[in-house]
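With one protein chain held back, the other chains of the complex are shown just where they sit.
Labels for the chains are A and B, by order of writing; each one numbers its residues from 1.
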Amino acid sequence: MKLGCCYYPEHWPEDMWEDDARRMADMGLSLVRIGEFAWSRIEPESGQMHWEWLDRAIDTLGNAGLKIILGTPTATPPKWLVDTMPDMVAIDEQGQPRGFGSRRHYCFSHNGYRAEARRITVAMAERYGDHPAIAAWQTDNEYGCHDTVLSFSDAAAGRFRAWLEARYGTPHALNETWRNVFWSMEYRSFAEVDPPNLTVTEANPAHWLDYRRFASDEVVSFNREQVDILSKISPNRDITHNFMGFFTEFDHHDVGRDIDLATWDSYPLGFLEQFWFDGDDKRDYMRQGHPDIAAFHHDLYRGCSNGRWGVMEQQPGPVNWARFNPAPLPGMVALWTMEAFAHGAEFTSYFRWRQAPFAQEQMHAGLLRPDGEEAQAADEVREAARVIERLGPQQTVKAPAALVFSYEAAWVCGIQPQGGSFRYLELVYGWYSALRRLGFDVDIVAADAALDGYEMVFVPTLPIAPDGFVKRLSALDCPVLIGPRTGSKTHSFSIPDGLAPGGLRDLVPLTIARVESLRDGVAEEGDGFEVMRWLEHIESELVPEFALKSGRGVVFRNENYRYCGGWPDRPLLTALIKRMSDETGLATTVLPKGLRIRRTATHQFAFNYSSEPVLFEQTGQTIAPASFAITALTT
Amino acid sequence: MKLGCCYYPEHWPEDMWEDDARRMADMGLSLVRIGEFAWSRIEPESGQMHWEWLDRAIDTLGNAGLKIILGTPTATPPKWLVDTMPDMVAIDEQGQPRGFGSRRHYCFSHNGYRAEARRITVAMAERYGDHPAIAAWQTDNEYGCHDTVLSFSDAAAGRFRAWLEARYGTPHALNETWRNVFWSMEYRSFAEVDPPNLTVTEANPAHWLDYRRFASDEVVSFNREQVDILSKISPNRDITHNFMGFFTEFDHHDVGRDIDLATWDSYPLGFLEQFWFDGDDKRDYMRQGHPDIAAFHHDLYRGCSNGRWGVMEQQPGPVNWARFNPAPLPGMVALWTMEAFAHGAEFTSYFRWRQAPFAQEQMHAGLLRPDGEEAQAADEVREAARVIERLGPQQTVKAPAALVFSYEAAWVCGIQPQGGSFRYLELVYGWYSALRRLGFDVDIVAADAALDGYEMVFVPTLPIAPDGFVKRLSALDCPVLIGPRTGSKTHSFSIPDGLAPGGLRDLVPLTIARVESLRDGVAEEGDGFEVMRWLEHIESELVPEFALKSGRGVVFRNENYRYCGGWPDRPLLTALIKRMSDETGLATTVLPKGLRIRRTATHQFAFNYSSEPVLFEQTGQTIAPASFAITALTT
Partner (left out) sequence: MKLGCCYYPEHWPEDMWEDDARRMADMGLSLVRIGEFAWSRIEPESGQMHWEWLDRAIDTLGNAGLKIILGTPTATPPKWLVDTMPDMVAIDEQGQPRGFGSRRHYCFSHNGYRAEARRITVAMAERYGDHPAIAAWQTDNEYGCHDTVLSFSDAAAGRFRAWLEARYGTPHALNETWRNVFWSMEYRSFAEVDPPNLTVTEANPAHWLDYRRFASDEVVSFNREQVDILSKISPNRDITHNFMGFFTEFDHHDVGRDIDLATWDSYPLGFLEQFWFDGDDKRDYMRQGHPDIAAFHHDLYRGCSNGRWGVMEQQPGPVNWARFNPAPLPGMVALWTMEAFAHGAEFTSYFRWRQAPFAQEQMHAGLLRPDGEEAQAADEVREAARVIERLGPQQTVKAPAALVFSYEAAWVCGIQPQGGSFRYLELVYGWYSALRRLGFDVDIVAADAALDGYEMVFVPTLPIAPDGFVKRLSALDCPVLIGPRTGSKTHSFSIPDGLAPGGLRDLVPLTIARVESLRDGVAEEGDGFEVMRWLEHIESELVPEFALKSGRGVVFRNENYRYCGGWPDRPLLTALIKRMSDETGLATTVLPKGLRIRRTATHQFAFNYSSEPVLFEQTGQTIAPASFAITALTT
């Protein structure tokens, strides 16, 4: 695994560049990402290209032996460009334009801006496409950041109508599929269809789902336009995009198919603070992040782009964007780096080289402080570099457990939660975390991925099962656990004929007669477990494997398939995983709080995310807080 | 009491209608409501009427022996209609249009839409007005649902100005009545007056109150236009409208006067979840609803339309629109049906016949599941039908207690809460619930209703006493309890000369010298009771009947009149009701938690809303959870 950093030569006096490059190399870095926000310096006025400074920056970095990941600057179009077409900005759900003054001020559906984005991409590719220092391209930056996937602009409405026409052919077909007869929402032409915002009450969920699919497709096609240009003009360079954490607004599997490798931006402390974790976790892991955050995304994005992936931005210290921004415990930057290494990353790139003392991110730490001194992370980077060097390349092996992840499932649960606490990401993360707590490595795979070869398969929920999904499951002979709401919707967001779980009934013969959602603080008790948030009333001739004290069945098993008709708590999940492990012949390792393990083909890595020393019984090692231990596997 | 259901023939293949109709009749239903959202199927293009399908639907239902309540479809104007006059939509308080894509996308004040609403009403009345299967008409659907009473459109502003001119004659009179000299808010013409939204800080409360009165009048006149058409073209059919729960945005007494019977839509579980009930109630009654929710509305709407009323939509299972949506306990659908029966409903109609597997309400249960199988409620409907049949028609008798309810009072408290927890509905509901807990039947009556013949009269609050109200109270010789803020405002939202309680002083000689509101968690202690939220400092020569430990008087009694100058807790309310009962010679029955009773002329019904069996001491019966017991009264 290579190490790298994100660097902004345009932020610093040119006479600092050479020294910066030298120091990067000295620190053990071999990659540097640049350029993704530099449009106003590349083209200060329309058509007036100022390449010279960037030529010199690339040469300077390259001369120091660094390989460059060059970003297209389309996330930050300059003011002069926006002023030529003010309607290029996105419109938010409330109808407000999202204007110039920060970044991502564009609508994915604006054809004029798409032309400009292609133009600057062509220009950069032509200028640098065959430069020997350029190792890879990054398209744009963090698609969707700041809630920018959905736009409700005229441009978006126009392309949405065309998208619908291509999908449905006739307004009649659209009406029939969405079942617009409900509430007289029928259209006579595609021109009559608007985005689903600003309705009196909720719009048709089928309308919303198609709008989300369309919006996701817009991201995909926007990205593909750049990929097509770059791959043609600058062949033999990897093309990547840097995804974000806990973010499901567009289908990353779709974008992942178009790029060479997926990367993501890893900020475990900010994610802990900003997401659903409870107060205890937020306190206990304040300076470490919850132990599964980084691994979850590593495993998710590894599944996005044919197994090739990396970390484009790694948190090196406190950040600026969470409500509270503590500092990582000493050791965490090295630990996070090794976690990526253990999961098979091609590189980890720290964000950023030197903390910028100005503008929006001035409180975001870097490897260097604003005064040029090394920040705490620098030594940890060196340590990580040494360990990586020592261990040599690691080979990723297929994990015993596959966990099925679906962006569309996240949209469905968001559009129609039915219970206010039914959050898709939280459900999936909970299943993932339960597996990790039992010592398992996990591959997170798309719903259309091949599932053969796994020893256990988990489907936390998949309301809309894609074509062939049931068939693929039915071909498995390993234990399979299917979660609530799976199969509960058709492709057009209706309840399937014969009710949920639809085609899954072929695997576990049961019918969801009705469902109920439970308010926070209310749970239904079983024997040693509870069901919270969501409870299905199941009709089946099967004897339930787990039932509530009331007698209502929760988990039903048919051969190697199990269906769980509720939101399981940790004890129930753990019990299920243990049974499945037993059935498939896998050993479980109940790990102490804060400890996690990960295996490559040759090594086992143990990570202590807690702030106390932890004894890892398997090896007898006591691992210091925020530290890790590596064991060679005997094969 | 008849039973019925809501049905949407346009949602189902025509070849299912006959079987549906037969099954309805077999289940014990004799009424079916249809049509209220079907405009786009009746008139798919402007002026192109497609009656044939509806003719067949009505005939099919009628041929099965069902009587039809036919709704005018004005809650869902089709897209083509909206496009002919895009300014017909309401404008929200923030100035945003509330567009097409769900329902209720119209402004009550838009003259163009009013013409269209009349046109479709005339067309339906002419087509079906004398059809033998048509038993009744429903105007529109749930006026005000999704916060649609208030609109801040140009259309509304224009009609508001005319309304003001009709009320005040001259701008000078308006300025004097609202006292616009305060903050130089004076107008020189009615054209200068805008709706009270988007002001820098709060607008004049007199301005808001008149805007609310105007908006309520707009609902009333919109409805009356349909009533006038229907009663002329389709005589001898009842006209109704389906009101909602815990909803006070327009004056239902005013609408009630124009229709033949009031109906309402009863969703006890959703109401429990969405309203002010505390965490314990939300847990304990999660699957039953709080025991007074249904009864409160039965008694309220019985008072709205000369005693004739019904339940147009009865929850038959989990709904889709609350934050959490649990399933009713087995038995609750029958229990709710019997509660309506015991309160004198003419019918109870379940919403809906078959759960729609598509569009916005796909998670809303019906009597049938989407797959056509019977849902849990079906058997309970049959059970209720049997009991109703067995008992025969029940005669409603005047209750011992009258509770005065005023929509205007709700507006006044909402416009000027003065204490953040002073919620009108919660206050009134609390008084109602205290009466029910002591075993009393209650009539909820309008502030202009006759009060003679009651044995106790309760006025939880009535800030603006209508003309003649004090005189009517003064003619009573039964105990009367008057709550805080009563008489505290003039018709034009000023403090009356001589201070609160204004003319009520004739009944209880006292003066509210000043008032204070108390934050949540703070209460003033009396002897065995507390005053919360609101406390008046009262000057009177009377010796207080109840006083705080500080000596401050809270309840003052003069002959048969009591004034309570604070928000009483349950112990104080209970003590007051017991004293009043003693004075008037009524016996009280302290009911155990979850138990409620209701009497008709011939029977006493006892309902157990708790999830445990409850002993009803009066009869010695132990009533199962979510069940009821009926005793014949000996006369």
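Keep in mind that, in the parts below, a contact is a pair of C-beta atoms (placed from the backbone, for glycine too) under 8 Å apart; a residue touches a chain by one contact, two chains touch by 3 or more.
Keep in mind that this is a model prediction, so the values were computed, not measured.
The hidden chain makes contact, of the residues B:D448, B:E516, B:E559 or B:E612, with B:E516. Taking the complete complex into account, A:P73 is the one of A:G4, A:G28, A:P73 or A:P400 that touches the chain left out. Within the whole complex, the absent chain has one touching residue among B:A115, B:A450, B:A475 or B:I495, and that is B:I495. Within the complete assembly, A:K282 is the residue of A:R118, A:K282 or A:H537 that touches the hidden chain. Touching the omitted chain from chain B are residues 94-95, 178-188, 192, 194, 196, 198-207, 416, 418-421, 492-499, 513-519, 521-522, 537.
What chain A contributes to its contact with the hidden chain is residues 8, 10-11, 37-41, 44-45, 73, 76-80, 83, 90, 96-105, 145-146, 148, 273, 279, 282-283, 286, 317-318, 320, 323-327, 355-363, 365, 369-371, 375-376.
Throughout what follows, only the chains that are shown with their structure count from here on.
If you average the CA atoms of chain A and of chain B, the two centres end up 47 Å from each other.
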